[in-house]
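Step one of this worksheet: look at the structure below.
Missing here: one protein chain of the complex. Every other protein chain is in place.
Chain nomenclature is as follows: A and B, assigned in order of appearance, with residue numbering initiated at 1 for each chain independently.
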Amino acid sequence: MNRLYQWFDERVSLSAFIEFIKHKEVPKHRHSVWYYFGGVTLFLFIVQVFSGILLLFYYRPGADTAFESIKFLMTKVQFGWLIRSIHSWSANLMILAAFIHMFSVYLTKAYRKPREITWITGMLLFFMALAFGFSGYLLPWNELAFFATKVGTDIAGSVPLIGKPLLVLLRGGDNVTGATLSRFFGFHVALFPAIFTVLLGIHLFLVQIQGMSTPLNPKEDKKYDSMPFFPNFVLRDLLLWLIVLNILAVLAVFFPWELGVKADLFASAPAGISPEWYFLFMFQVLKMLPSHVWFIEGEVLGIVLFGIAGALWTVVPFLDKKSSRGQQSRFFTYVGIFAIIFIIVFTIVGWLAS
Amino acid sequence: MFIAAALLLFSEPSFGQRVDECLDCHLSLDTPQAIKFKFDVHRKKGLSCADCHGGNKRSDDMDVAMSKSAGFLGVPKTNEISERCGKCHNDEEKMRSYGYTGPTGQYDNLLASVHGEGSTTAGENIAQCTTCHGAHGVRKVSDPKSPVSPLNVVGTCARCHDDPGYMRQYNPSLPTDQLSKYRTSVHGLLHAKKDPKVATCVSCHTAHTIKPPDDATSSIYAENIPTTCGRCHSDPEYMASYHIPTDQVEQYRKSVHGIALLEKHDASAPTCNDCHGNHGAFPPGVESISNVCGTCHALNAELFRKSPHKKVFDERNLPECETCHGNHDIQPATIEMISVEKGGLCARCHSSSSNPKGYKAALAMRSLLDSLVSSYANAERLLDVAEQKGMEVEDERFALRDVNQVRLQARTAVHAFNLAKFHETVDKGLKIAEDTKAAGRAAIDEFYFRRWGLAVATLIITFLVIVLFLYIKKIERKPNTT
Partner (left out) sequence: MDNQSSPNGTKRDFLKYALSGGILAWLAAIFYPILAYLNPPKVTGAQVTSVKVGKIGDFENDSGTIFRFGNQPGILIKTKDGEFKAFSATCTHLDCTVQYRQDMGLIWCACHNGRYDLSGRNIAGPPPRPLEAYNVIIKNDEILVTKS
């Protein structure tokens, strides 16, 4: 055992890594609880990777086979129902955890210098997660997903200038067809995972070398208590992961994910078409906008505004100069709280409307 | 009523003595129309030639009487004829003023009927009033000399309808053998004996509102036929002299056929004429019943003809299908029909002491059918339970269809009255039902397996969580203990 360790140590200097881990400390304070949500998101991502790989063993993309293969998986394959339900539930919980992680980081201003890159990669990861959700939703090729994708890509198509080419790029044609399914499958299992892995690597690497950010608190300029990262914090992380896993299992067994009916390209849209809950607030706002604001189409305006908001949110470390200097920046706190309330309110409105 | 009508007929000429120069003059000229008109019901009601032809009936000067200024119209042509009849016969008030109490609106009805359509002669309908009623010697329907009296109307209709060359112009596919068929029917035979009460063409087709059988408002549209036949056959008073029952229509309405036709509007269900014939209406004889039923229920009839019952039924002069199923009030066949209990169908001939072979076979068939039905119900219930628990049992439901198919086949197979063959049929279904039951149970077991699996997994994870929690507590207390 020792020799093996030495063999590796000589080549990749394991001792340096162990030395680093040994001295890594995690601060303890009343906001420490938020530190765990990044870990939970990571755990759910790992679950996604494994359950996704397992699903790939039986999934057959294609308008003729996708729905049937999922049905087969859920009815004939042992534990197929479990794997699919886990994958679906875990996806939703992951987005939820990512939301919480993002807002906790935002409100504690953990994005401030020197963690700007961590924030930006985090935001990109978040957008990727949404893209994962959007592309994965279509893959079972059921009626709801088909129409949600139709509506979703339609919205993408009304982006000014690049809308039309974007729509064709996404759909693989002018309409949502089997070609769209192939494309989304490619995005979901090859392109997105590749990009996501790179971004996640940078994100985690930066978190490790920079350590945890402490809340901005200029008044009490005291040093926080801390605990060792390993094993204390890691074990707590594991503890929470196990609890999340348990929740996931219970959800998957008691609320198995429905398959619905197969998509029919020529059927009329059923009532209650709505996107996944994490798109609902945007969907609802776009629906509620008047058809024309001034001379711009309401929907286009909405998309542009959401785009600008998302971009500003991503570059917030560069906008919020105050917190980088170690000062309180109440304005950005209010913006964050407004964003949370906005999302919650319109998600509820959208949920009630559908 | 007939006597009253006859009295009226003979008494009428006595008060028809009014000024009618047209008739007087034409009679003196021996004009055939005028001679006929002497006996016309219209004349008896005080009408004159001028009432149809126009002109002045009071003038004996031909030039005055038949001048345009006096409104003379001449001989009416084509549709003008019926229009002129309609002027009075469509006007209820006017008709009542002549003391007439019968129906009016015949002209409208004629226009709506098949005869109101355009004929091959341009601008003219197929039939005018005069086509059937005649022109100048029009008599009451109750007058035996009328061409449309019950005893004459058959011949009147046949003038055209028995003529293939004529009928071909209008409807080449319409048969022209109605009259000869009618002559063979019960109605026709009585008609030949001069029975005026018996059904003639107009009894079923109506006199003026004649419509094709595919017209839903027609008296001979499939769904209307029971009512049409019932007009006479359900009237005990009318039918009294024939000494036959009058509850056929009532029974039919409650039968499987009647419900299929009248309530479910299944046009393939038989109505009166499908079994009795229409123009050749006759009750099917004992020996022909299985042929009549067999036109639709072919398999059952075929199996029955090969069955041991065939010979016995023939010997005892029992009508084949009717003996068990009845005639007008045929009820949906049920498994309960196969019964040797008191009052059961089979028990009528078979008991443990007399004809015991059939008794035993009936018992065995019944128990086979019962077990098939209960297996099906059990299997279905198991699948329902599995489905309620969210399990997917579509394949099993598919298999279960075959059991239902076997059940239906078994119902037919009964008619062979052959236990060994029946066994073969039913066993197939029993096997499938058993397999489905097993699959349903497996699906329910799977459901509990999932719940228990979750319980075990949760227990393991919870245990691990607790242990991990204690472990963390342990290592974090370490700095104090050392």
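Please note the rule applied: a residue touches a chain if its C-beta (ideal position, glycine included) is under 8 Å from a C-beta of that chain, and two chains touch if they have at least 3 such contacts.
All values reported here derive from a predicted model rather than from experimental measurement.
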Neighbouring shown chains of the undisplayed chain, as defined at the top: A, B
Touch criterion as defined above, residue of B:Lys140, B:Lys197, B:Arg231 or B:His297 at the omitted chain: B:His297
Per the touch definition above, residue among A:Glu68, A:Asp174, A:Asp225 or A:Glu258 touching the missing chain: A:Glu68
In chain A, positions touching the absent partner: 54, 57, 60, 64-65, 67-69, 71-72, 76-80, 82-83, 242, 262
Touch residues of chain B, complete complex, unshown partner: 266-268, 296-299, 394-395, 397-398, 401-402, 404-405, 408-409, 412, 453, 456-457, 460-461, 463-464, 467-468, 470-471, 474-475, 478, 481-482
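Everything that follows uses one rule, which is that only the chains that are shown with their structure count from here on.
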Intercentroid distance (Cα basis), chain B paired with chain A, Å: 69
Residue ranges of chain A in contact with chain B within the complex: 71, 74-75, 81-82, 227, 231-232, 235-236, 238-239, 242-243, 245-246, 249-250, 253, 256
List of chain B residues in touch with chain A within their complex: 390, 392, 394, 450-451, 453-454, 457-458, 461-462, 464-465, 468-469, 471-472, 475-476
